[in-house]
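I have placed the structure first, in the form of structure tokens, so that the comments after it can refer back to it.
Complex shown without one protein chain; remaining protein chains in place.
In this document, chain identifiers A, B and C correspond to the written order of the chains, with residue numbering beginning at 1 in each.
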Amino acid sequence: MADFVPHTDAEVAAMLATIGLSSLDELFAVIPEALRLPGGLDVAPGLSEADVADRAALVAATNGAVGRDLVCFAGGGAYDHDVPAVVRRVAFRSEFVTAYTPYQPEVAQGVLQALFEYQTVVCRLFGMEVANASLYDGASACVEAANLAVAATGRSTVWVSRGVHPQWRQVLATFAVGTGHDLVDVPLVDGTTAWPAEGSGEGSNPPGALLVQYPNHLGCIEDLAAAAQVARRTGALLLVACDPVAVGLLRSPGDHGADVVVGEGQPFGTPLSFGGPYLGMFACTRDLVRRLPGRLVGETVDVDGRRAYVTTLRTREQDIRREKASSNVCTNQTLIAVAAIVHLGWLGTAGLREMALRCARGTRYARQAVLGIDGIEPLAGAPVLREFAVRLPVAADLAVERMADEGILAGIALGPEYSGDGTADGLLIAVTERRTRAEIDAYATALEKVVSR
Amino acid sequence: MADFVPHTDAEVAAMLATIGLSSLDELFAVIPEALRLPGGLDVAPGLSEADVADRAALVAATNGAVGRDLVCFAGGGAYDHDVPAVVRRVAFRSEFVTAYTPYQPEVAQGVLQALFEYQTVVCRLFGMEVANASLYDGASACVEAANLAVAATGRSTVWVSRGVHPQWRQVLATFAVGTGHDLVDVPLVDGTTAWPAEGSGEGSNPPGALLVQYPNHLGCIEDLAAAAQVARRTGALLLVACDPVAVGLLRSPGDHGADVVVGEGQPFGTPLSFGGPYLGMFACTRDLVRRLPGRLVGETVDVDGRRAYVTTLRTREQDIRREKASSNVCTNQTLIAVAAIVHLGWLGTAGLREMALRCARGTRYARQAVLGIDGIEPLAGAPVLREFAVRLPVAADLAVERMADEGILAGIALGPEYSGDGTADGLLIAVTERRTRAEIDAYATALEKVVSR
Amino acid sequence: MSLAGPGPSQRRPGEAVMSSAAGGKATGAPLMGRDEEPTLFDLSSPGRRAASFRHTGVPEWEADELVAPEHLRDQPAPVAEVSERDLVAHFTRLSHRQYSVDLGAYPLGSCTMKYNPKLCDEAASLPGLTDVHPAAPVSLIQGWLALLVDLEETLCQVTGMHAATLQPPAGAAGELTGLLLMRAWHAWRGEGETRRRVIIPDSAHGTNPASVTLGGYQVTTVASDERGCVDVAALRRCLDHDVAGIMLTNPNTLGLFEEDIAEIAAAVHEVGGLLYYDGANLNAILGVTRPGDMGFDIVHMNLHKTFAVPHGGGGPGAGPVAVSPRLAPFLPGPRPARLTDGSFGWDRPERSIGRVHSWHGNALALARAWSYIVANGGDGLRRVAEMAVLNANWLRHRLRGVYDIPYDRPNMHEFVVSAAGLRRRNGLRAADVAKRLLEEGFHAPTVYFPLIVDEALMIEPTETESLQTMEALAAALVAIAAGDAADAHEAPRTSPVRRVDEARAARHLIPTWDAR
Partner (left out) sequence: MSLAGPGPSQRRPGEAVMSSAAGGKATGAPLMGRDEEPTLFDLSSPGRRAASFRHTGVPEWEADELVAPEHLRDQPAPVAEVSERDLVAHFTRLSHRQYSVDLGAYPLGSCTMKYNPKLCDEAASLPGLTDVHPAAPVSLIQGWLALLVDLEETLCQVTGMHAATLQPPAGAAGELTGLLLMRAWHAWRGEGETRRRVIIPDSAHGTNPASVTLGGYQVTTVASDERGCVDVAALRRCLDHDVAGIMLTNPNTLGLFEEDIAEIAAAVHEVGGLLYYDGANLNAILGVTRPGDMGFDIVHMNLHKTFAVPHGGGGPGAGPVAVSPRLAPFLPGPRPARLTDGSFGWDRPERSIGRVHSWHGNALALARAWSYIVANGGDGLRRVAEMAVLNANWLRHRLRGVYDIPYDRPNMHEFVVSAAGLRRRNGLRAADVAKRLLEEGFHAPTVYFPLIVDEALMIEPTETESLQTMEALAAALVAIAAGDAADAHEAPRTSPVRRVDEARAARHLIPTWDAR
């Protein structure tokens, strides 16, 4: 069995002697007899390193891995982008991997500066002034955004566009039970959010926030200008869940007057990873900074006047504010943020634009090919960027299963809420910069077979 | 195309201006027109990182990889040992990977100390007093050993046991053309070296060295005591090519009176790697240190008296001694030596013994199983440790081909020189600590089929 | 925008091509010159790039053919413009400005900064685990589901609970999940309105009260007694039928085992409350005793503490929550489940509180923990607890008479000393001890927590440090205590930067490079 405890028997004996004990069991004498576990854990004995590796390989072999077994056209907040070698080689250096939260800034300038750079780029992408050092994922970033807005406005109602990722909305709903927020579902019309018209919302319980996704879950580009207008009209904050790749081409939510912009940072440096660890991106305007959830790194100087970085405005945080904290988050996703800034640094200004452009090109090409298939129609008419939804003549989940037999992960089967008629025939298809014309053509051919069966 | 040159057009223009040139071509004005390459290289245009990765993956997919496609029973100086994760994680940290030879010791203590530790363990394994910082591979270590012995004794004849790896003997022969050494082939009898009897060798041209492999190419454990006796009798130096894993169980060559011990260090931390980079281990007695080839790290102190390491006795080396140097080696295999010391550190005293013991157990078990097959006989009677040779009723290379169809790399087909009767029916089989009983049983079953066809 | 760049030669105003700092210059640490490390933005030069993209053969439509003008940004978003060489050198140098477990001991109380085996890194980086889409159909994720079910069952065995959710991505998320389970339980029993308070000890970690608020409850703080444990009498006084439950850490944040836990459990259950176990300190009791056996109803674990998920400079972690049978129907879903036919699928608990994560939790962190448990096994896990507790008690003995030890009795995996005496005697504060320790080659303990101890230094050696490392740590702490305060105020002097002006950071907030 692999053993990671250094103590030899002689050392254990010497240490016990030092503290005046004669056996290891005596270390636990303070634990009432009745509570002690007789006979130890019912967990299999330990294995050697090689055996663990074999076990893990066996488990890994029974999954369908993108690249190895499947060509991926699934997205929905989890995208199959290329991760350059530099990310694996530098972001995961053990100094970053095995450090704790930077409580001692003098010996944590590495992580702190990387986070400062990450915060800077997040703000540049989203058009915001402050960004935190990360939250758990896209969903938790939405929850924190809603909490911030409710606290800032003193209004507990949040209008949530149905274009927001359904699973993120489920998470919002779960946590709203604790905070008592009143979440109002705002429908989509032909792919984009149909906000309540003039007059509604200004009444008895006006919204504290509007939450919209950009582009939304169907891949459609929401009209943020319109949303901003509704927000101004109702006195609500505009919260935008933004695809950070999309803004390589699209105007930033900040440009449109968003107050808080959140996002799922997985596309930058993080493989699909079966859904985690991912990266909750969170940014807002400067006047909201004192309500910012999570950690914030700021620049300062040391006693010799040398530039230095430190976590700041800590009085927002749970360890100091306790029950009055702006959030309960403590451990976040720092390492994933470091991977993101390394990947972003590799992409650079031109590269991020090109990445988005290549996604958009592939999406256009794939959309034309798929809509060319008999019986397949667009699910929404609104313009898309890097993902699109179609209605199939067959149940979408079945189509996905059948496409898998062809070595293709066809997309994500949409729930009935997205197909007007209540059937589950919607398929969400994402195309990244990795997809070649040949793969897209093969996709269309396979899908045609599947739907015409 | 991936571009690793940072210069922007503006920067290039500015730099050219600084040096008073108006075009890049002018940089090469000193090169006679007639010698300039018109139209550039006939080499395909560059590819993106992702395309290079795809190309490499394609190439890699068309090989038979041990673990992935094959169960390995081939050895012959290249063994399929487990490499623990720590080797990949720490030995290949970029500070070790991207440093040059430690010419500036003040900023190279990392590599220098690692080499000092490597030298220490090499000496402990081989029972020697000094070891160098590595040579290219087992063969080059043999060549350098012969050169050292000839220089030390002033005798140009080297008796080379036929038990030495045939490819190493070929390399010895290649370089002997330059040095003018006279290599005398010493035959094996029933698996071990039959040194010329009393009387021969003391005559006209006495040997400057005896070179024997331990265990030898057939896996047989040579009688080093006997070899040492012949060496003493003839006034030659005893050079031993030693399997560094075997000495986890076997007495060290130093114990037996060897003067120089060399070896192939691949088993420590280096995958099969299609034969390289491997690790030439070289150690000798202290009185031969001034003839030591290659780099030697020594301990010293800095101006403040703090312990420090530095390459020493450099006057042996080519950059100082030039045509009188003890060797021409400059770049060696330092990184592979670092991987070796990390793996050895992980194994530790008990682990190295256990590794050797497990190889020996698997070999015993496999040998019994294989010799239980009709028509298969031992090629040699002498005792073996971790590798053994058998004679098949069919041509060995054909048997290897057929076994490959069963997903087994059956071993190495031995040349006719090892089968008394001149046929090539000898098969060399190695069993490492990785091989399970089930794999060995499957091997025997498959081999039985193959030879009985 | 003022900026101390790397050397005057770098800053030729107006010279466009000089916009970038020197990416090839090592900075700010030994081997690395004396300058500050420039940022990615300082290193940027217009038009420089590292990225390259696959040849796909897809038609090369222009942006304006693909996106309507009102949506298209007129300028590319400014990110950075650096070469791969400068990018790599920059982050490699930053790594040399970062202390970590892999460099030395990290006795940061409550954080369990043990060494994380490298085999776990590799197990969690297999393409068959990393390259799996979270929305893939069950037929394509059988391996993942099996791993998660196996992990869930093992964690239940380790905690003595019945069922668990692996979704919470960290401890605090686990806490909130647990509190929502509490809420759902009481609501289902028709007491949703009447149960308003959650009790936490004054020694509790900050996330506990913060989570209580987010769970929609009011915090009632119960004092610790002179032994450093929950004052049972005081607890009984605040127990009533409006109490939803109590959150405890056991061993608590003083590293002391709550010996009265059985009595506490009985009292809380008596008024219909539930017991929540904050598992941050689980490392101390692995295989020795289990929260379930103590009477806890809800347990969260910090896999990034107990089960060797490296902390990543602040995360990611994983905070699974395990519960007793009666709470299982309320767990978040979907849950990985073993189906009757032996295959694996998703299952939605009947009265589930719903999702708490975008997908299935921090899956790769869960895979690391799984591999750590497989490697250690039941026997190994108990040894982990034994050595963690041995190290901590040994060190407490060594520090006796040097530092005040407010609760000087057998501790579990960690213990708390106070620098209050030192401060009185020679002006040495807990922070000074911490900074001096950095100079000596160790990370500092947790300081000023728990709040109930003045000038607290919370020390958790963990089981992976050897006796010899303990000796060196003890020697350093002893020397520091004997040292001169003026000297200590100068510390740290060997780190890439010296004491950082935290007040200034808050006063003139510079949250981004552009805000300079």
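Details
Everything that follows uses one rule, which is that contacts are C-beta pairs under 8 Å (C-beta built on N, C-alpha and C of every residue); 3 or more make two chains touch, one makes a residue touch a chain.
Just so it is clear, the structure is predicted and the values come from calculations on it, not from any experiment.
Of the chains displayed, those contacted by the omitted chain across the entire assembly are A, B, C.
When the full complex is taken into account, the listed residue touching the unshown chain is B:275, out of B:275, B:372, B:393 or B:416.
The set of chain C residues touching the chain not shown comprises 6-10, 17-18, 20-27, 29-35, 43, 45, 48, 83-86, 88-89, 92-93, 96-100, 102-105, 115, 117-118, 438-442, 464-469, 471-475, 494-496.
Take chain A: the residues that touch the chain left off the picture are 1-6, 8-11, 14, 47-51, 54, 84-86, 88-90, 94, 107.
Simple rule for what comes next: only the chains that are shown with their structure count from here on.
Between the CA-based centres of chain A and chain C the separation comes to 19 Å, rounded to the whole angstrom. Centre-to-centre separation of chain A and chain B, using mean CA positions: 48 Å.
Listed for chain C are residues 47-50, 53-55, 82, 84, 88, 92, 117, 119, 121-122, each touching two or more other chains.
Residue positions of chain B touching 2 or more other chains: 49-50, 84-85, 89, 94.
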